[in-house]
Every structure is written in structure tokens, then in C-alpha cells.
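With one protein chain removed, the remaining protein chains of the complex are shown where they sit.
Our next item is chain A:
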Amino acid sequence: MSNSEVPSGRGRTGGSSAPGGRGRRRGAVVGAGRGKEPVAVVGVGQTKHVSARRDVSIAGLVREAARRALEDAELTWGDVDAVVIGKAPDFFEGVMMPELYLADALGAVGKPMLRVHTAGSVGGSTALVAANLIAARVHRTVLTLAFEKQSESNAMWGLSLPVPFQQPLLAGAGGFFAPHVRAYMHRTSAPDHIGALVAYKDRRNALKNPYAHLHEEDLTLEKVRSSPMLWDPIRYSETCPSSDGACAMVLTDRAGAARTPRPPAWMHGGAMRSEPTLFAGKDAVSPRAGSDCAADVYRQAGVTQPRREIDAVEMYVPFSWYEPMWLENLGFAEEGQGWTMTESGATELDGDLPVNPSGGVLSTNPIGASGMLRFAEAALQVRGLAGAHQVEGARRALGHAYGGGAQFFSMWLVAADPPTS
């Protein structure tokens, strides 16, 4: 029996009433108008991401991010109607269904609490499940949170479990994705150095983000290019770190946004798409689920020229080459031209489409939280609260996540202005 999962018996669950908020009515909203309720991000919180947070339990880790999100929104636990939490596979910490014991740490007692899982994209899909609860007027204010404490396990082990009757071949996520990177390079005739440009850019951006895990002050492009080749064509410095961290957001409705002290980010579109990991005709370089998902988000947001109309992108890039690959998949570059866009400097912090101003997954990877960090960083950009990695004048930003064997996609587009319809 594990110490953290021993039920504490009476008193824990016995009909306790929900904590009182500011006296306003919680729960379902009756008699609301037609159409979807606009969804606003009014609070963002994250932990300082590091390789091992040995000073806190999982409860303490998620609590830290949640508290910061509430502080940003200037709300209390009682103001929250529901909690939606996500993380990557339970194997990663070996706590089966950790949400069961996190209810008190997240103020969820007496409220609905949902857990979402879609592998590495989970942080994004968790935020979308939370947003949909508001858009559907099921709840008014929802705390959403995602986390991973990678130091408690070994994700590479968790992703390479030997299965009977199968040949043990696979060496972690890098080994899985590296052949797709090679296929991209072949298909587009991209020169070898593009991946290093992305890794160098994202690590430089991370120096401007106090929460980022990797702060490699002395990194040079040459060091990236000469770092050890792990899964040829992917080098060590082109891979994401293994991080402990959590990210939380407070989402609310129009009335909640009207009361909030700091500028909100408004959701203009959100979508998820799935496809099998392997099937005949799958385009692993540019999965159809990804491009369909982006197209749906742009349609909802009324975006017809993503490159021109979007000011910043937080994209899920765990291996450097995925930046040019996703630039094409998400419609920012013509097919085969993602790498030229990266090479031109367009995706740098001062370029015309900054990608991963926060430093991205390449600088911070608490797997379950990584997708939500993309969504939250996009929100920070359009709220004007991104600090030193703020993209000047950002009005519209895309948050993107993918997971599994490039089989789950989730994205949202947030803006400084509320939706008009």
C-alpha cells in the first residue's frame, strides 16, 4: 500500500458541503442565451520547471501552479465551479489515477472533477474540455491543470515496455520520431542544419522565460551542431529535457471576464482530432489529423491566412525538426517550405511569426503539462503578460499540442479581443 493513497476514512467524503465562494450561485446556469458562451482565460500559473522537484509531493506540485493561476485571476478556491486535470500515462509516475487523491490539493471537494488523457497532447485537450464546459454553460469558472513529475519515473522506460511476441526495438520517443524527421528532410530536401537553428532559437528564448527548465546561457549554435547524435538525424541538443512541472489556468465566462483585474485572453477557436498511430496511407510527416484540426480552429476563428493573421505560435516541438514540419501541417508554410521559413528567421522572437517565444517543449518538458503550457503561453502573449518573451503587439496566438504516435492533436486560438459573434 502506498502512503499517499491510504483512504482517510470518515470525514473525508461524508457529505461535506462545498466551500463557500463569494456567495454567487455555482453550477449550472439556467436560461442563458443562444450560441456558445465566450470563454476567457483570466488566470495562468506554472511552476519553475526543473529536472526534479524533490521538495514537493505531486499534490504540492499541482497546488503551486493552481495557486498562481488563482492569484493571477484574483480568485479563491471557492470561486471555482469545477476542476479538469490532465496528465500523460499513469506509468510515468506509477500512481494509478492520481487525480483521485488530488481533489483536496485542488479545492475540488464537493465539485465535479474530471481527468483527461490523450498522451502528450493532454495538456491541450484538458484545457479544451474545461473550455467546453464553459462554452456549453455547464459551469462558469473552471480551474484546469496539467502536470508531470518525470523525476519519479523514467519516461523512456515507460515508452519502451517490452511486449510479448514483439521484437524489442524501440528506444524511446526519439527513436520513434527520428525516422519521420528523416522522411521530412528527404521529402523537402531540407539542409541538415535547420534542426539546430530551431534548437538554438528555442533555448535562447528560454533565457527570457524565468519558468523554463533549461537556461543554457553559454549555448552556441556550434555546440548544438556538435552535440552527440542520439537517434540520427536527431542530436542531443535537439531533444526536449525531462522535467517536473505543472501548469494551470482559470477559465471563465463573459461575466467572469468582466470582473477580472487583468486583461483576459479570449478563445476564438478550439479543436481536437485523432487518428491511429499506424495505418496504411498515414502521413507521419504531416498527419491529416493535425491539418484538419488546425483548419477547424481557423474556421471557428475566421482566420483565412494564418501566417498573416496570427501573431505568435506556441507549438509542440519535442524534437527540433518538428518546427518546420508543423509549420507546414498547420498551414503557416506551403508544403515543403517549412524549413525555408525557419531558416529565414521568421520564427524567431523578432520575426514575423514568432514560434515558441517561451522556449517551448525543447526547453521545458513536464510531458502532461507541455500541451497546457503551449495553450497558456499563447494566452499570456495576447494578454500582454509574457514578460521578457512578450511578442510585441501580439493580438492573436495559437496554442498547439500533439501526442502519442502523432495520433492526438489539440489546438486553440486565443485573442486579445472578445469574439464578435
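Criterion: contacts are C-beta pairs under 8 Å (C-beta built on N, C-alpha and C of every residue); 3 or more make two chains touch, one makes a residue touch a chain; residues count from 1.
Operating definition for what follows: contacts and distances are computed from a predicted model.
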- Item | Listed names "Transport permease protein", "Amino acid ABC transporter membrane protein 2 (PAAT family)", "DNA-binding protein" or "Phosphonate C-P lyase system protein PhnK", matching UniProt entry of the absent chain | "DNA-binding protein"
- Kindly state which of the options A:Met97, A:Ala136 or A:Leu161 is in contact with the chain not pictured. A:Leu161
- Query: Which one touches the absent chain: A:Met113, A:Leu214 or A:Leu230?
  - Reply: A:Leu230
- Just name the one of A:Gly94, A:Pro191 or A:Gly393 that touches the chain not displayed here. A:Gly94
- Hey, which of A:His186, A:Arg262 or A:Arg308 is the one touching the hidden chain? A:His186
- Message: In the complete complex, the non-displayed chain touches which residues of chain A?
- Response: 1-4, 6-12, 16, 19, 52-57, 59-60, 63, 77, 91, 93-95, 104-109, 149, 151-154, 156-158, 160-172, 174-175, 178-183, 186-187, 228-234, 276, 278-285
